[in-house]
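Below is a structure I'd like to ask you about.
Every protein chain of the complex appears in place save one, which is left out.
Chain lettering (A and B) follows the sequence in which the chains are written, and residue indices restart at 1 in each chain.
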């Protein structure tokens, strides 16, 4: 079963969507299976990352912004502004889809894992993520 | 159901395979499900990226070629030439598999998303991608 989630985003950075995904899994009600997340965009991506220390996420964002800076003279594509091309590159370096098992009715994330939508643009307000849930109701 | 696609490639760069994947999904005939793509190589990869602006793809390739240049003195492995090791690294930084939901009989790609095979070698002529289609015929 596929469920489309509309995720509000407020500017560039990591947005925790773990609770949203958990809610879909609970609603679908499988006990053993696999959840696949898919983001329908090329300038935002999906990430599983440390859910506890906010500094770790801040460092990750800062590191990525340094690796893929705005206004790099290499870019010829900037139709939508200086954050346009960096967003496509960051998206290519991270994940458009993620597979996460469901065991005993719950997402089998590790203790320190959270699911994040990584917004790479400055001024977006919403993104679409599809949650594809398959398995046994048991 | 798993279907093996042989994809002709003409040199390094992004090759749009969206139509090929769509054809497999149509042929299998599911209405609701999940497609997983898998590339059977370690020097080419899979990417979902902007399908409209060719400049965006050109910039992405140029950026990646600058990040992972040929003839880096760090490389000790060059059995197959100067594009050998960069191809493995680029492959590690991008995707070997992608999961894409199928809704109402169609791949649920976003409006601007295309599926690409990213060839990292200069002189290959063909690659194998498996399309794994599972779901309900409904």
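Please note the rule applied: a contact is a pair of C-beta atoms (placed from the backbone, for glycine too) under 8 Å apart; a residue touches a chain by one contact, two chains touch by 3 or more.
This one's a predicted model, so the numbers in the text were calculated from it and none came from an experiment.
Residues of subunit A that touch the chain left out of the display are 32-34, 36, 47-50, 53, 55-56, 58-60, 62-64, 66-67, 93-95, 98-103, 108-110, 112-113, 134-135. Listed for subunit B, the residues touching the missing chain in the whole complex are 1-2, 36, 38-42, 67-68, 72, 74-77, 79, 84-85, 88-89, 91-93, 95-99, 128, 130, 132, 134.
Convention: only the chains that are shown with their structure count from here on.
Each chain gets a centre from the mean of its Cα atoms; for subunit A and subunit B, those two points are 20 Å apart.
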